[in-house]
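The complex appears here without one of its protein chains, the remainder shown in place.
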Amino acid sequence: MSAMGASAETFRWASTADPQTMDPHAVNSAPVLSFLNNIYEGLVRRGQDMSIEPSLATSWEPLTGENGWRFHLRKDVTFQDGSAFTAEDVLFSYQRASDEAADVRSWFAPVSDVRIVDEFTIDFVNTAPNPLFPDSIANFMILDKDWAMANDAALPARDAENFATMNVNGTGPFTLASRDPGVRTTLAPNANWWDEVNHNVTEAVFTPIGNSATGLAALLSGEIDFIQPIPLQDVAQVEGRDGFKVLEGEETRVIMFGFGHEHEALLYSSDVTDTNPFTDPRVRLAAAHALDLASINRVLFRGKIDPASQLVPAGISGYSEANQDRPAFDQDRAKELLAEAGYPDGFSFGLKCPNDRYINDEALCRAAASMFAAVGLNAELSTGPVRDYWPQLREDDFDMYLLGWSPGTFDMEHPIRFLMHSQDDERKLGSWNFGNYSNARVDELLPLIQQEIDPAARQAMIDEVVAVTQDEVAYIPLYTQPLIWAAKDNIELTQRADNFFMLRWVSVN
Amino acid sequence: MLTIKDLSVKFPSRFGDITAIEDVDMVIKPGEIHGLVGESGAGKSTVGAAVIGLLQSPGYVANGTLTLGDTDLRTLTPDQAHVMRGDRISMIFQDPQTSLNPLMTIEDQLIETIQAHSDVSVSAARKRAVDLLEEIGIKNAAQRIKAYPHQFSGGMRQRVVIALAVSTDPELIIADEPTTALDVAVQSQVLDLIQRLAKERQIAFMLITHDIGVIAQVADRVTVMRKGRVMETGGTAQVLGTPKHPYTQALMDAVPPLDRKIDRFQVPEADEASRDDGDLAENWLLEGQQHDLTGLSLQNLTVRFAGPRTSLFRKPPHYVALDDVTLNIKPGSIMGLVGESGSGKSTLAKAITGLVTPNAGTMTLGDTALPFGKSRSRHHPSRQLVQMVFQDPYSSLNSRHRIGDILTEPLRFYGFVKDATERENLARSMLALVGMQPDAITKYPHQFSGGQRQRIAVARALLARPRFLICDEPTSALDVSIQAEILNLLKDLQSKFGLTILFISHNLAVVRQMADETAVLRHGKIEEIGETDAVYTAPTAAYTKSLLELTPVMPTSWQA
Amino acid sequence: MIAFLKKYEGLWLFVHSPAAMIAALLAALILLGAVFAPWIALVDPYDLASFSLFDGLLPPAWEDGSNPKYLLGTDDQGRDMISSILYGARLSLVIGLSALTIAAVLGVGLGLAAGYYGGRFDAIVMRIADVQLALPAILTALLIDGIARGILPTAIQQDLRVAVLTLAIALSLWVNFARTARASTFVQMNKEYVQAAIMMGQHPLRVMFVHILPNILGPLLVIMTVDLASAILLEATLSFLGIGLPADSPSLGTLIRIGMQFLLSGEWWILWIPTVFLVVLVVSINILGDFLRDVFNPRLR
Partner (left out) sequence: MVYFILKRMFQSVFVMLAVAFLAFSLFRFVGDPITQMTGVETSVADQERLREELGLNDPFVYQFARFTGDMLKGDFGFSYRTRQPVADMISSRIPATLELGVVALIISLLVGVPAGVYTALKPRGVLTQAILMTTLVGVSIPTFVIGIMLIFIFGVQLGWLPTFGRGGTVQIGGWESSLFMIDGWRALLLPAITLGVYQLTLTMRLVRAEMMEVMRTDYIRFAMARGVPMRRLHYKHALANTMVPVITIIGLQFGGVIAFSIVTESVFQWPGMGLLFLESIRFVDIPVMGVYLVVIAFFFVLVNLIVDLLYVAIDPRLRIKDVS
């Protein structure tokens, strides 16, 4: 921070994907939300440690007499075009973001009504008690009503672009200077930002570089100051060079294997075709025991991963301290369990993995398949790009699959809701529980967890869910995905666990 | 004056040096046209190439002296030799179609040549070029000079080539088969031009040709070569009229005369095989004569080809290849068909064999009508009864097939002989009948010379048991001595098996030797038709007359 | 001996061309290695149980920290490099050769027929060829890959990966064969032996395949070698673009794609050993192609 106010500092950075749009409500994807968080702001925001802190709302409290929250808005905030920020803009942004045309409308499923109380006070009414609601809308970005209306951008663009696809008007620390989609996007600081400026960037240039070797070369040749992420195996190379540094951290994303719990028979087996051995918890446990995470860590991840025991990493609220152990690497135990379950010679099955979604996903699955094979679980590995992968999972086209999950609310409740509760289309529960793992007790506990205000009681219920699912091996959690960024030595920045890159914490020395 | 002494040229090869020519002596004086004659492989072109210094790599002059005036040509550096080329020695190639750069105007090519050898301005060079073209017989030269080579006809192009060769006033011009690709009328003009240039400009010409008639007409002196060596040299009248060397004598015997018909050529009989071996084939052919003699009659045959389409709205113009041709070939006779290139001779053959579909007229083979082109089924009897001997023995035999396969194919295809061994025996016997060793059956075409291949082609035709044979320029790709052998063979076979033959040739002398009747074709029309003797001795059509006049022949007085 | 060699001129040229001999030797070695991979290779890279991640990233035998069991080291999965390369070459050659065969059969068949029949049929074939040419190899491959992904059930996609890739490469190569065969056929159609065969009333198929085909084999053979080289390279490129073969059944191209990740990380052997191997293979094939071209076109010698 020492260089604050120093001479012009152009900061160049690269990442693998370009934000598809500048419209904060059109696409719910990490590159877009991460990028736009530099331009737009929400009622609340996350700090460097992921904690929720005031942003456009200075404070908030639960409503009395009904479910929901009241937000007190910050005064004297202006949009980048100079117009004032008021509750009207919040209401408008809510309407815009919860419209059918918006991709982010699922955030507002628990909202039944939004009411303006006065110019700087607004109420969000929930359908049920929802203690985590403020946390869940950290990425709900507010844009200017008058600007949007004047430019025919009252709704997010759906099948054609509109003004908001290429232009911005937020309250955030940076504003868009120029945009060439897929090529180059330039940001400039917002001189009228309400908060204390903690960066010294006068111009920020973003370039998407899809090829990781090219990206690394760009960093090493000095053409860019920072890149996120870099491949694990290149960490040593970057660290070994003068003038560069690597930032290592952990994402909140836990990588796991899931099973086709409700399948009556294996789909891809050459020997067991009339039944599904994975319905037997012993078989699932055997699979867990077959995995040598130490070797995976050493060879594939260069020692950069932490094994995971549950679906969120330590440090996330609701993490179950009581259930920190994961099944050990024990091939003999795995074979024993298989024999007990009636498969002394093992069996073959299909394993589905994406090859462009998670770090080293394909290599991981190949290694896992090899390890499974060593105990008799002969995995027929099938990998493909993520564009084909989700449809396959949705169509139940797997025996076992790889999944990574990042709790959007940074709370254990999130994976329980999406991954552990039985599939329930109507209530939008278990929607990513592709194998439809189902346990009546888990289903029973979820609403209780959601509504419990007392932290201890809530944690006790979560501990029970984790214990049950560990016991039944609902999933095999593997590890927390590492987060590797690289930058020039003279760059100071903050690596946040959600892999969002915030320009407001950058200083160029 | 060019003096060649003891010249030897060798070509290094992987198996040691091959001597192309050896101990060649020759003197050409200014203004003299010196004919260099010989059959293929005689090395006559190599002599020319050695003199001008353009031997094909890796050939080299191994021995001897080459002097032009006072200059020893062998001592020149490559650069000096290149400067001398064009300046003092020039060359004319055989094919005027390919000897001019198609992308440059005549003017550019002339000017660059003139400027390469004399320090004159572009306009001066252009003036000289125009004058030269006028002199060489190109009218309106000042405008025509701007044209590209393809805008000239063949004969005009050869004039341009000569103009280019003469443009720098060389002492010596090497003319390598300068008229072989030309029709007789044009040939005669070009030869006149060469004679005129030799006389007026005192240019020495080395006239390389295989055509004895050409030599006889224009050469002052002649050198006869065979297999890289000089056989005989001397004044043209002496060498051709009273040859001393036996080879020259044999050569002269093989040349077909234009003015009379001889029964057989006096050539050594090919005695590769005993003719007895051919009995099997002979009997087989004779027993197949169920149809007796088969004639062919063409009535008002017309063939039109569509020209290239040049507009969306206009129909492409027609090109009339055969125009209302009526021709009656008597059973068991030989009909000669003569004409210059483009006269429609080959189209006629193709129409008969069904490769070309006529637009009008009728064709009758024996007493059955021949269906046209594609409407003739693949199993129509005429496909067996009509066979053909082609011009180019190098392309008429499939080079990837064994001789045995080539010869037994008709036997198998027409279902004459079911048994493979029998087919093979018959094929061997047929080879003997046409004067070949029967064991040729296991070999491939490239292992034979052109004459031998043509015999094989004849054998293949006979193995279809034809009654009607089309011979399309069967000897024009062959040397005269080989030509004589093949003509003898065809005569023998015709008389033995009573074949009806349509004999197509551009060479009037050859047709005279072969045909009972002769038809003269020009621009797709029959100019004249009649008994051969009558056509040759008392032609009625003016065209026939001029053809006969322009064909170079030896003066009768020289003939033995 | 000399007489024998004279008869077989190509052979004579061959023993006097060191480049061609070395190329042939290398190509033959690689071919043998590929054919006998299951017997030579230490591990079967397709059998997941035969190797272990525990042995991953071992350097070649001459480097520190190597395991002499793995002469050229191991990759990030613990697969022996030599075994991967042998199996990879096997797959690359299988794909290259089958693509070539399909392309040759299709292209030569169409080209022969177009040259033989001419006219409208020729025009149709040539227009189809134009369309194919307008979609360069890499796009054709992407297209075929796309359509296969779309229409095949996912269950069999994995198994048909090789077939799809082969078809994609084959479709991008056939035009070469068709155009060459057509042009050569046009030349042959004017040859008198073809006219003789047609005149006899022989079946068009016999004329095309028994008479013409043997005479146009020369230029086709040259195309075959050149196209084999480009097929192998194309497969590698498609792998780089991520639509090649999956990493658990690697071809040479896939091995290079995997190796690209280790370009900077110090494990150079994972990239460079398969790359060098691929280059040696392709250069050898190209040299042989050049040699054949010289044999069939002696004027260029």
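The letters A, B and C name the chains in turn, as written, and every chain counts its residues from 1.
FYI, a contact is a pair of C-beta atoms (placed from the backbone, for glycine too) under 8 Å apart; a residue touches a chain by one contact, two chains touch by 3 or more.
Because the structure is a prediction, the values reported are computed rather than measured.
Across the complete structure, the visible chains that the omitted chain touches are A, B, C. Only one residue from A:Thr10, A:Ser106, A:Asn192 or A:Gln451 touches the chain missing from this view: A:Ser106.
The hidden chain makes contact, of the residues B:Val27, B:Leu54 or B:Ala541, with B:Leu54.
Touch with the chain omitted from the figure is made, among C:Val125, C:Ile212 or C:Leu263, by C:Leu263.
Residue-level contact of chain C with the missing chain is found at 127, 130-131, 133-139, 142-143, 146-147, 149-151, 229, 233, 236-237, 240-241, 253, 256, 260, 263-264, 275, 278-279, 282-283, 286-287, 290, 299-300. Touching the omitted chain from chain B are residues 52, 54, 82-87, 89-91, 93-95, 98-105, 109, 112-113, 116-117, 147-148, 150-154, 156, 161, 164-165, 167-168, 174, 309-312. Where chain A meets the missing chain, the touching residues are 18, 20-21, 26-29, 100, 103-107, 157-162, 165-166, 180-184, 207-211, 213-215, 217-218, 220-223, 356, 385, 387-388, 390-391, 394, 425, 428, 431-432.
FYI, only the chains that are shown with their structure count from here on.
More C-beta pairs touch across the A-C interface than across any other pair of chains. Averaging C-alpha coordinates per chain places the centre of chain B 47 Å away from that of chain C. Centre-to-centre separation between chain A and chain B, using Cα means, comes to 86 Å.
Looking at chain C, one finds that none of its residues touch two or more other chains. The set of chain B residues touching two or more other chains is empty.
Across the complex, chain C is touched by residues 212-213, 216, 231, 233-234, 236-237, 267-268, 292, 295-296, 298-300, 350, 355-356, 362-363, 366-367, 369-374, 378-385, 388, 392, 397 of chain A.
Per the touch definition, chain C reaches chain B in the complex via residues 2, 6, 12, 16, 191-193, 195-203, 211, 214-215, 217.
On the chain B side of its complex with chain C, the touching residues are 14-15, 350, 353-355, 377-380, 383-384, 386, 388, 390-392, 395-401, 409-410, 413, 460, 464.
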